[in-house]
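The complex appears here minus one protein chain, its other protein chains still in place.
Order of writing sets the labels: A and B. Residues in every chain begin at 1.
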Amino acid sequence: MNAPVFTASGLAQRFGLALRGEDREVHGVATLAEAGPTQLGFLANPRYRGQLSQTRAGVVVLRAEDAEAFAGSALVARDPYVAFARIAALFEGRPARAAGIHPSAVVDPTAHVDPAAHVGPHASIGARSRIAAGAVVGPGCVIGEDCEVGEDCELQARVTLLTRVRLGKRVRILPGAVLGGAGFGLAMDAGHWINVPQLGGVVVGDDCEIGANTTIDRGALGDTVLEEDVRLDNQIQIGHNVRIGAHTAMAGCSAVAGSARIGRYCLIGGGAGILGHLEVCDRVVVTAMSLVTHSIRTPGEYSSGTPLMDNRSWRKSAARFKQLDRIARRAPGGGKDDE
Amino acid sequence: MNAPVFTASGLAQRFGLALRGEDREVHGVATLAEAGPTQLGFLANPRYRGQLSQTRAGVVVLRAEDAEAFAGSALVARDPYVAFARIAALFEGRPARAAGIHPSAVVDPTAHVDPAAHVGPHASIGARSRIAAGAVVGPGCVIGEDCEVGEDCELQARVTLLTRVRLGKRVRILPGAVLGGAGFGLAMDAGHWINVPQLGGVVVGDDCEIGANTTIDRGALGDTVLEEDVRLDNQIQIGHNVRIGAHTAMAGCSAVAGSARIGRYCLIGGGAGILGHLEVCDRVVVTAMSLVTHSIRTPGEYSSGTPLMDNRSWRKSAARFKQLDRIARRAPGGGKDDE
Partner (left out) sequence: MNAPVFTASGLAQRFGLALRGEDREVHGVATLAEAGPTQLGFLANPRYRGQLSQTRAGVVVLRAEDAEAFAGSALVARDPYVAFARIAALFEGRPARAAGIHPSAVVDPTAHVDPAAHVGPHASIGARSRIAAGAVVGPGCVIGEDCEVGEDCELQARVTLLTRVRLGKRVRILPGAVLGGAGFGLAMDAGHWINVPQLGGVVVGDDCEIGANTTIDRGALGDTVLEEDVRLDNQIQIGHNVRIGAHTAMAGCSAVAGSARIGRYCLIGGGAGILGHLEVCDRVVVTAMSLVTHSIRTPGEYSSGTPLMDNRSWRKSAARFKQLDRIARRAPGGGKDDE
């Protein structure tokens, strides 16, 4: 691969930015601290403003108010991080996946693969499933029965869509993710568990992204739903019949139990948990490793847990936590009236 | 697939239920809220009793005490959820897996696959492993050395049994699960880690179910053991030499560290953790995201953590948690005598 070369003026024109200072060639992107004279850096977080005077970057993407302080070539952007993301994408060099079905792939005769789709080595596609034009089914993927993969989806490698999973357009799924497995539905009968059949599916909206080794169960009755542009990081667990609103992003290792409904534009921190059957409204932020134990009806930021302490001090606080009701009842004004 | 059709009277006879009202055809199942005149719904949770008067369901499975309030056709059951699960299974339509080994599968010459087992595309089976009659080894599964897959087991897709994993009968394993990997046994020697060999295996009892991307390590000396009818949800981690009692169910993302022993009929909540070498007796419930730090010898429900709060209030409580020992010592009657 020959690395592409651009000019600052060309980038300005392409992305609607204002060029200040002389035009320069851009051979790549880097952080302000590490960029060299043929590279483009960016300043989005004010915390790094001090690096502006020392950077060796040939071109810097920044806000108008920071441009004054910079003597070199600058691309002025309303949102430098977004502008940087778009420029960096020019250097991404994604591998091309030619249309066609690899000879080692196994496709059920009742499945339909568009001639403009790519099916990689050791993939298998089950009965009645459909792969649309421009879609990539990477090496080792397993598509089960009655699934639909929309246009320009990318299942990178070793992704499983088990049963009744329907992906919109441009959905990207990282390796090891499993969609459409049976939800965890159990009933106790005479001392033994019996499975409650999981007859629904999974519906994933356009432009969603699903991280590595993330799992999304299919619904029991009705579907598990991700609306458009939902972003799930790695190792997330989504239970059956959950619904996640458009543009919500969840960080790694978070989890949502069955039948919970999450709103739009929510941000769920890493390792956070949301119990089953709850409702979380739009624009809620849950901080890392918090547990949501009741429905949330007001936008805002929510937390649980205790702060990090050295273990010796923590042991003292933890021991006192167990006595907390007694301590509170003895405190001046304590007692049952203390709501 | 033609959808099957049943009658309410036929279902009553088949599952030992009492039919009240006229007989009707049943073409499928749904929730009370969504069921139509050819579908069967159910009322198990009293919370939904109010839906009974509005449901359009042709037939409803319910308790005797709820039957009075319902004018339509009803199937009366002692446990409507169990009855519903059994009826719904008639509509499940699992894909048939024909006996035989797919030509793309790779089977070691010292392995033995029963002629009545199914081995799917791109599966591989290692030395001295045995696959029993009726078992399904789905696409992309990897069976390593010295494993046994019992009768009627179902390894759905991309399951790995690495070394010395022995499954009983009717064990179901969802995609991405890894059983029999080396436990995390380390010893520090002159500033470097060395591995402690993991010479044991994994034993899984009859009727167990193991969720997607769940991991169960093999024992160091002796085996890691799941007794019969243990139910593990997705993304659970079971350390080496753990023993889990029969009929215990663990929700997603929970974890058990090495050599812990969990009793029978326990319920472990999502994201909960159990430290190593502990013992948890029968019939213990651990709530979601709690950490079990000591052995539990009395059945009951156990918890740790703090409640969810808006972030601003939480910050105040969290700051006070750090001062808790000081606050307690100054409270009336506080101090060391305060056990």
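We take it that a residue touches a chain if its C-beta (ideal position, glycine included) is under 8 Å from a C-beta of that chain, and two chains touch if they have at least 3 such contacts.
As the structure is a prediction and not an experimental result, all values here were calculated from the model.
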item: Sole residue of A:58, A:197, A:211 or A:245 that reaches the chain not shown, by the stated touch rule; value: A:211
item: Option touching the unshown chain, where A:67, A:266 or A:327 are the choices; value: A:327
item: Identified contact with the non-displayed chain, of B:162, B:208, B:225 or B:268; value: B:162
item: Chain not shown, touching residues in chain B; value: 104, 106, 122, 124, 126-127, 140, 142, 144-145, 158, 160, 162, 176, 178, 181-182, 184-189, 191-197, 199, 213, 215, 217, 221-222, 235, 237, 239, 253, 255, 257, 271, 273, 275, 285, 287, 289-294, 300-307, 309, 313, 316-317, 319-321, 323-324, 326-327, 330-332
item: On chain A, residues whose C-beta touches the chain left out of the figure; value: 29-31, 34, 79, 81-82, 84-86, 88-89, 91-92, 95, 102, 104, 120-122, 138-140, 156-158, 174-176, 207, 209, 211-213, 229, 231, 233-235, 247, 249, 251-253, 270-271, 288-289, 305-312, 314-315, 318-319, 321-325, 327-328, 331-334, 338
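Everything below uses one rule, namely that only the chains that are shown with their structure count from here on.
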item: Angle, in degrees to the nearest 5, of the Cα rotation that carries chain A onto chain B; value: 120
